[in-house]
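After this line comes chain A, so read on.
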Amino acid sequence: MWSLHTPVGTVTLNRAVLLVLFVIALLWPVIGVGDFLLFLGALFLAFGLYGASFDLLYGYTGLLSFGHSVFFGVGAYAATFALMDYGQGAFVGLLVAFLATILIAVGLGLIAVRVKSHGFVIVTILIALIAQRLAETYSGITGGTDGIIVSVPDIWIPLLGEYSVFDPTFRYYFTLGVVLVSLFLMYRLVISPVGLVFRMIRENEQRARMLGYNVTAYKLIAFVASGAFAGIAGALATYINGFINASRFSLIVAGDPVIYTMLGGRSTIVGAVIGAVLIEGAGNYVSQVTDAYQLIVGLLLLVMVVVEPEGLIGLWNRLQRRVKRRVRDSTPTPEVTTDD
Partner candidate 1 sequence: MLSVDSIDTYYGQSHILHDVSFEAGTNEVVALLGRNGAGKTTTMRSVMGLTPPRTGTIRFDGTDITGDAPSSIANRGIGYVPQDRRMFPEMTVEENLRMGLGKAPFDPDRMERLFERFPRVGERLDQRAGTLSGGEQQMVAMARALMRDPQLLLLDEPTEGLMPSLIPEIAEITQAIATAGYTIVIVEQNVDLVLDIADRIYLLQNGRIGETVTPEALEQNDAILEEYLGV
Partner candidate 2 sequence: MTETVLETVGLTKEFDGFVAVNDVDLELTQGEFRGLIGPNGAGKTTVFNLISGLAEPSSGSVRFNGKEITGLDPHEITSRGMALSFQITSIFPELTVRENVLGALHSGEALSNLLSRYGTDETKLDRVDGLLAQVDLDVHVEKQAGELSHGDRKVLELALALANDPDLLLLDEPTAGLSASETDTIKRLLAELRGTVTIILIEHDVDLVMELVERITVLHNGQVLAEGTPDQIQADERVRKIYFRRDH
(Lines give C-alpha, C1' and ligand atoms only; values in the text may rest on other atoms or scores of the structure.)
Protein backbone atom coordinates (compact mmCIF):
# COMPACT_ATOMS: atom_id res chain seq x y z
CA MET A 1 0.00 0.00 0.00
CA TRP A 2 1.17 3.47 -0.70
CA SER A 3 -0.19 6.87 0.05
CA LEU A 4 -0.16 10.05 -1.92
CA HIS A 5 2.09 12.61 -0.38
CA THR A 6 -0.60 15.24 -0.38
CA PRO A 7 -4.05 13.69 -0.64
CA VAL A 8 -5.68 17.10 -0.59
CA GLY A 9 -3.71 20.05 -1.74
CA THR A 10 -0.45 21.05 -0.18
CA VAL A 11 -1.43 21.63 3.41
CA THR A 12 -3.63 19.20 5.24
CA LEU A 13 -5.30 19.16 8.55
CA ASN A 14 -4.68 16.36 10.95
CA ARG A 15 -7.46 13.74 10.84
CA ALA A 16 -7.94 13.91 14.59
CA VAL A 17 -8.50 17.67 14.49
CA LEU A 18 -10.92 17.20 11.62
CA LEU A 19 -12.84 14.60 13.60
CA VAL A 20 -13.09 16.87 16.63
CA LEU A 21 -14.43 19.69 14.46
CA PHE A 22 -16.92 17.32 12.87
CA VAL A 23 -18.18 16.13 16.24
CA ILE A 24 -18.55 19.71 17.48
CA ALA A 25 -20.53 20.56 14.35
CA LEU A 26 -22.72 17.50 14.82
CA LEU A 27 -23.39 18.08 18.51
CA TRP A 28 -23.74 21.86 18.31
CA PRO A 29 -27.54 21.84 18.90
CA VAL A 30 -27.25 19.15 21.54
CA ILE A 31 -24.83 20.95 23.84
CA GLY A 32 -27.48 23.45 24.68
CA VAL A 33 -26.55 26.57 22.73
CA GLY A 34 -29.47 28.92 22.33
CA ASP A 35 -31.58 29.53 19.24
CA PHE A 36 -29.48 32.47 18.17
CA LEU A 37 -26.27 30.45 18.15
CA LEU A 38 -28.05 27.74 16.17
CA PHE A 39 -29.09 30.37 13.67
CA LEU A 40 -25.54 31.71 13.48
CA GLY A 41 -24.10 28.19 13.26
CA ALA A 42 -26.25 27.42 10.24
CA LEU A 43 -25.50 30.76 8.60
CA PHE A 44 -21.74 30.39 9.08
CA LEU A 45 -21.85 26.88 7.64
CA ALA A 46 -23.46 28.32 4.53
CA PHE A 47 -20.76 30.98 4.37
CA GLY A 48 -18.21 28.21 4.87
CA LEU A 49 -19.58 26.37 1.86
CA TYR A 50 -19.33 29.62 -0.10
CA GLY A 51 -15.66 29.88 0.96
CA ALA A 52 -14.95 26.24 0.17
CA SER A 53 -16.40 26.61 -3.33
CA PHE A 54 -13.98 29.47 -3.89
CA ASP A 55 -11.09 27.38 -2.60
CA LEU A 56 -11.93 24.71 -5.19
CA LEU A 57 -11.18 27.28 -7.85
CA TYR A 58 -8.35 29.28 -6.28
CA GLY A 59 -6.67 26.77 -4.00
CA TYR A 60 -6.71 23.85 -6.41
CA THR A 61 -6.79 25.32 -9.89
CA GLY A 62 -4.93 28.53 -9.06
CA LEU A 63 -7.60 30.78 -10.54
CA LEU A 64 -8.29 33.76 -8.32
CA SER A 65 -11.89 34.83 -8.75
CA PHE A 66 -13.23 38.09 -7.41
CA GLY A 67 -16.58 37.39 -8.97
CA HIS A 68 -17.87 34.66 -6.73
CA SER A 69 -20.53 36.99 -5.37
CA VAL A 70 -22.27 36.58 -8.72
CA PHE A 71 -22.79 32.86 -8.11
CA PHE A 72 -23.70 33.40 -4.49
CA GLY A 73 -26.23 36.01 -5.56
CA VAL A 74 -27.59 34.15 -8.59
CA GLY A 75 -28.07 31.01 -6.50
CA ALA A 76 -29.84 33.00 -3.82
CA TYR A 77 -32.16 34.77 -6.24
CA ALA A 78 -32.83 31.65 -8.33
CA ALA A 79 -33.94 29.78 -5.23
CA THR A 80 -35.97 32.78 -4.08
CA PHE A 81 -37.83 33.00 -7.39
CA ALA A 82 -38.42 29.24 -7.43
CA LEU A 83 -39.97 29.47 -3.97
CA MET A 84 -41.81 32.76 -4.18
CA ASP A 85 -42.93 32.94 -7.81
CA TYR A 86 -43.32 29.28 -8.69
CA GLY A 87 -44.31 27.86 -5.32
CA GLN A 88 -41.59 25.25 -5.28
CA GLY A 89 -40.16 23.52 -2.20
CA ALA A 90 -36.77 24.08 -0.61
CA PHE A 91 -35.06 21.12 -2.29
CA VAL A 92 -36.27 22.17 -5.73
CA GLY A 93 -35.04 25.65 -4.82
CA LEU A 94 -31.57 24.27 -4.15
CA LEU A 95 -31.66 22.36 -7.42
CA VAL A 96 -32.75 25.45 -9.32
CA ALA A 97 -29.97 27.45 -7.65
CA PHE A 98 -27.48 24.75 -8.64
CA LEU A 99 -28.62 24.63 -12.27
CA ALA A 100 -28.99 28.41 -12.67
CA THR A 101 -25.46 29.03 -11.43
CA ILE A 102 -24.12 26.32 -13.72
CA LEU A 103 -25.76 28.07 -16.64
CA ILE A 104 -24.39 31.47 -15.63
CA ALA A 105 -20.97 30.01 -14.85
CA VAL A 106 -20.69 28.38 -18.27
CA GLY A 107 -21.50 31.69 -19.93
CA LEU A 108 -19.16 33.79 -17.80
CA GLY A 109 -16.51 31.08 -17.75
CA LEU A 110 -16.33 31.06 -21.52
CA ILE A 111 -15.28 34.72 -21.31
CA ALA A 112 -13.08 34.53 -18.24
CA VAL A 113 -10.96 31.45 -18.95
CA ARG A 114 -10.15 32.60 -22.45
CA VAL A 115 -8.25 35.62 -21.18
CA LYS A 116 -4.55 35.20 -20.58
CA SER A 117 -3.02 34.66 -17.11
CA HIS A 118 -3.83 37.59 -14.81
CA GLY A 119 -6.61 38.64 -17.15
CA PHE A 120 -8.80 36.03 -15.48
CA VAL A 121 -8.97 37.73 -12.12
CA ILE A 122 -9.52 41.12 -13.72
CA VAL A 123 -12.41 39.82 -15.78
CA THR A 124 -13.96 38.28 -12.66
CA ILE A 125 -13.71 41.65 -10.90
CA LEU A 126 -15.36 43.23 -13.90
CA ILE A 127 -18.11 40.61 -13.78
CA ALA A 128 -18.69 41.27 -10.08
CA LEU A 129 -18.77 45.03 -10.54
CA ILE A 130 -21.15 44.85 -13.50
CA ALA A 131 -23.40 42.42 -11.63
CA GLN A 132 -23.42 44.85 -8.70
CA ARG A 133 -24.51 47.70 -10.95
CA LEU A 134 -27.12 45.57 -12.71
CA ALA A 135 -28.55 44.38 -9.39
CA GLU A 136 -28.87 47.97 -8.17
CA THR A 137 -30.27 49.12 -11.50
CA TYR A 138 -32.92 46.42 -11.74
CA SER A 139 -34.22 47.05 -8.25
CA GLY A 140 -37.71 46.09 -9.43
CA ILE A 141 -36.59 42.50 -9.75
CA THR A 142 -33.98 42.26 -7.02
CA GLY A 143 -35.80 44.39 -4.48
CA GLY A 144 -32.79 46.71 -4.49
CA THR A 145 -31.27 47.37 -1.09
CA ASP A 146 -34.64 46.97 0.60
CA GLY A 147 -34.71 43.39 -0.57
CA ILE A 148 -37.31 40.66 -0.53
CA ILE A 149 -38.61 38.70 2.44
CA VAL A 150 -38.34 35.02 1.57
CA SER A 151 -40.69 32.56 3.21
CA VAL A 152 -39.48 29.00 2.94
CA PRO A 153 -42.20 26.34 2.90
CA ASP A 154 -41.96 23.40 5.28
CA ILE A 155 -39.47 20.80 4.19
CA TRP A 156 -40.43 17.18 3.85
CA ILE A 157 -37.63 14.77 4.70
CA PRO A 158 -38.15 11.19 3.57
CA LEU A 159 -38.91 8.86 6.51
CA LEU A 160 -38.77 11.72 9.00
CA GLY A 161 -41.70 13.85 7.95
CA GLU A 162 -42.22 17.58 7.54
CA TYR A 163 -40.27 20.24 9.34
CA SER A 164 -40.40 24.00 9.45
CA VAL A 165 -37.26 25.98 8.69
CA PHE A 166 -38.23 28.18 11.59
CA ASP A 167 -37.32 25.31 13.88
CA PRO A 168 -33.73 26.30 14.74
CA THR A 169 -32.50 22.76 15.32
CA PHE A 170 -33.98 21.46 12.11
CA ARG A 171 -32.67 24.44 10.19
CA TYR A 172 -29.20 23.80 11.55
CA TYR A 173 -29.17 20.11 10.66
CA PHE A 174 -30.68 20.75 7.26
CA THR A 175 -27.87 23.21 6.51
CA LEU A 176 -25.23 20.93 7.97
CA GLY A 177 -26.50 18.08 5.82
CA VAL A 178 -26.45 20.07 2.58
CA VAL A 179 -23.03 21.56 3.41
CA LEU A 180 -21.49 18.20 4.28
CA VAL A 181 -22.80 16.56 1.12
CA SER A 182 -21.46 19.49 -0.93
CA LEU A 183 -18.08 19.39 0.80
CA PHE A 184 -17.90 15.65 0.22
CA LEU A 185 -18.66 16.06 -3.48
CA MET A 186 -15.98 18.74 -3.78
CA TYR A 187 -13.55 16.54 -1.95
CA ARG A 188 -14.29 13.67 -4.35
CA LEU A 189 -13.69 16.02 -7.24
CA VAL A 190 -10.29 17.17 -6.02
CA ILE A 191 -9.05 13.64 -5.38
CA SER A 192 -10.28 12.42 -8.77
CA PRO A 193 -8.02 12.45 -11.83
CA VAL A 194 -9.71 15.70 -12.78
CA GLY A 195 -8.59 17.18 -9.46
CA LEU A 196 -5.04 16.17 -10.25
CA VAL A 197 -5.33 18.06 -13.54
CA PHE A 198 -6.63 21.10 -11.61
CA ARG A 199 -3.52 21.06 -9.46
CA MET A 200 -1.30 20.56 -12.50
CA ILE A 201 -2.84 23.68 -13.99
CA ARG A 202 -2.19 25.58 -10.77
CA GLU A 203 1.42 24.41 -10.70
CA ASN A 204 2.35 24.75 -14.34
CA GLU A 205 -0.39 25.56 -16.80
CA GLN A 206 1.81 25.50 -19.87
CA ARG A 207 3.22 22.08 -19.05
CA ALA A 208 -0.24 20.65 -18.44
CA ARG A 209 -1.20 21.89 -21.88
CA MET A 210 1.91 20.38 -23.42
CA LEU A 211 1.07 17.03 -21.85
CA GLY A 212 -2.07 16.98 -23.96
CA TYR A 213 -4.66 18.42 -21.58
CA ASN A 214 -7.20 20.90 -22.87
CA VAL A 215 -6.42 23.36 -20.11
CA THR A 216 -9.15 25.80 -21.12
CA ALA A 217 -11.78 23.06 -20.80
CA TYR A 218 -10.52 21.99 -17.38
CA LYS A 219 -10.48 25.58 -16.15
CA LEU A 220 -14.06 25.90 -17.29
CA ILE A 221 -14.97 22.73 -15.38
CA ALA A 222 -13.37 24.11 -12.23
CA PHE A 223 -15.06 27.46 -12.70
CA VAL A 224 -18.49 25.92 -13.22
CA ALA A 225 -18.21 23.38 -10.37
CA SER A 226 -17.01 26.09 -8.05
CA GLY A 227 -19.79 28.43 -9.11
CA ALA A 228 -22.48 25.76 -8.67
CA PHE A 229 -21.54 25.13 -5.04
CA ALA A 230 -21.39 28.87 -4.39
CA GLY A 231 -24.93 29.01 -5.78
CA ILE A 232 -26.07 26.36 -3.29
CA ALA A 233 -24.42 28.33 -0.51
CA GLY A 234 -26.28 31.45 -1.63
CA ALA A 235 -29.62 29.60 -1.60
CA LEU A 236 -28.89 28.17 1.86
CA ALA A 237 -27.98 31.56 3.28
CA THR A 238 -31.24 32.94 1.92
CA TYR A 239 -33.28 30.13 3.53
CA ILE A 240 -31.59 30.80 6.84
CA ASN A 241 -31.94 34.57 6.72
CA GLY A 242 -35.39 34.52 5.19
CA PHE A 243 -34.31 37.64 3.38
CA ILE A 244 -32.35 38.67 0.32
CA ASN A 245 -31.26 41.96 -1.21
CA ALA A 246 -29.13 43.36 -4.00
CA SER A 247 -26.08 43.80 -1.79
CA ARG A 248 -25.49 40.05 -2.28
CA PHE A 249 -23.77 41.16 -5.47
CA SER A 250 -21.42 43.70 -3.93
CA LEU A 251 -17.68 43.50 -4.32
CA ILE A 252 -17.37 43.15 -0.55
CA VAL A 253 -19.37 39.92 -0.69
CA ALA A 254 -17.10 38.81 -3.54
CA GLY A 255 -14.17 39.30 -1.17
CA ASP A 256 -15.67 37.28 1.69
CA PRO A 257 -14.67 33.81 0.46
CA VAL A 258 -11.22 35.19 -0.28
CA ILE A 259 -10.93 36.23 3.36
CA TYR A 260 -12.26 32.88 4.66
CA THR A 261 -9.89 30.92 2.49
CA MET A 262 -6.83 33.06 3.12
CA LEU A 263 -7.46 32.92 6.85
CA GLY A 264 -8.32 29.23 7.05
CA GLY A 265 -5.75 28.00 4.59
CA ARG A 266 -6.10 27.38 0.89
CA SER A 267 -6.11 24.07 -0.96
CA THR A 268 -7.81 22.37 1.95
CA ILE A 269 -11.57 22.81 1.24
CA VAL A 270 -12.26 22.65 4.97
CA GLY A 271 -9.97 25.58 5.77
CA ALA A 272 -12.43 28.03 4.25
CA VAL A 273 -15.20 26.65 6.48
CA ILE A 274 -13.04 27.13 9.56
CA GLY A 275 -12.11 30.61 8.35
CA ALA A 276 -15.75 31.54 7.79
CA VAL A 277 -16.85 30.35 11.22
CA LEU A 278 -13.98 32.14 12.94
CA ILE A 279 -14.29 35.43 11.07
CA GLU A 280 -18.06 35.66 11.18
CA GLY A 281 -18.25 34.22 14.68
CA ALA A 282 -15.72 36.63 16.10
CA GLY A 283 -17.32 39.43 14.13
CA ASN A 284 -20.63 38.75 15.77
CA TYR A 285 -19.17 39.37 19.22
CA VAL A 286 -16.53 41.95 18.51
CA SER A 287 -18.87 44.14 16.49
CA GLN A 288 -20.97 44.54 19.61
CA VAL A 289 -17.92 45.89 21.38
CA THR A 290 -16.33 48.02 18.68
CA ASP A 291 -17.44 49.51 15.39
CA ALA A 292 -14.07 48.85 13.92
CA TYR A 293 -14.51 45.12 13.42
CA GLN A 294 -14.35 45.32 9.63
CA LEU A 295 -11.19 47.34 10.04
CA ILE A 296 -9.68 44.55 12.13
CA VAL A 297 -10.73 41.95 9.54
CA GLY A 298 -9.14 44.02 6.80
CA LEU A 299 -5.90 44.42 8.73
CA LEU A 300 -5.91 40.72 9.59
CA LEU A 301 -6.32 39.80 5.94
CA LEU A 302 -3.53 42.16 4.99
CA VAL A 303 -1.17 40.68 7.57
CA MET A 304 -2.21 37.17 6.54
CA VAL A 305 -1.50 37.84 2.87
CA VAL A 306 1.84 39.50 3.48
CA VAL A 307 3.11 37.28 6.30
CA GLU A 308 1.37 33.88 6.35
CA PRO A 309 -0.12 33.03 2.94
CA GLU A 310 -0.83 29.42 3.96
CA GLY A 311 -3.46 30.55 6.47
CA LEU A 312 -4.25 29.17 9.90
CA ILE A 313 -3.90 25.54 8.81
CA GLY A 314 -0.47 26.32 7.43
CA LEU A 315 0.42 28.08 10.66
CA TRP A 316 -0.86 25.11 12.68
CA ASN A 317 1.16 22.63 10.63
CA ARG A 318 4.23 24.78 10.94
CA LEU A 319 3.87 25.00 14.71
CA GLN A 320 3.28 21.27 14.93
CA ARG A 321 6.37 20.52 12.90
CA ARG A 322 8.40 22.84 15.05
CA VAL A 323 7.15 21.26 18.27
CA LYS A 324 7.84 17.78 16.93
CA ARG A 325 11.34 18.78 15.97
CA ARG A 326 11.96 20.27 19.39
CA VAL A 327 10.78 17.09 21.08
CA ARG A 328 12.85 14.94 18.78
CA ASP A 329 16.01 16.96 19.03
CA SER A 330 15.71 17.61 22.76
CA THR A 331 18.22 20.41 22.26
CA PRO A 332 16.41 23.62 21.41
CA THR A 333 16.74 24.50 17.77
CA PRO A 334 17.31 28.07 16.66
CA GLU A 335 14.48 29.92 14.95
CA VAL A 336 14.00 28.07 11.71
CA THR A 337 11.61 29.16 9.04
CA THR A 338 10.57 26.28 6.86
CA ASP A 339 10.41 27.40 3.30
CA ASP A 340 7.35 25.59 2.08
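One rule holds in what follows: a contact is a pair of C-beta atoms (placed from the backbone, for glycine too) under 8 Å apart; a residue touches a chain by one contact, two chains touch by 3 or more; residues count from 1.
With respect to how the candidates were assembled, all candidates are chains of the complex that A comes from, given by their letters.
If you're wondering where the values come from, they're calculated on a predicted model, not measured in any experiment.
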{"item": "Touching partner of chain A in this complex, picked from 1 or 2", "value": "2"}
{"item": "Partner candidate 2, residues of chain A touching it in the complex", "value": "2, 4-6, 10, 188-189, 191-197, 199-200, 203-204, 206-215, 218, 221, 340"}
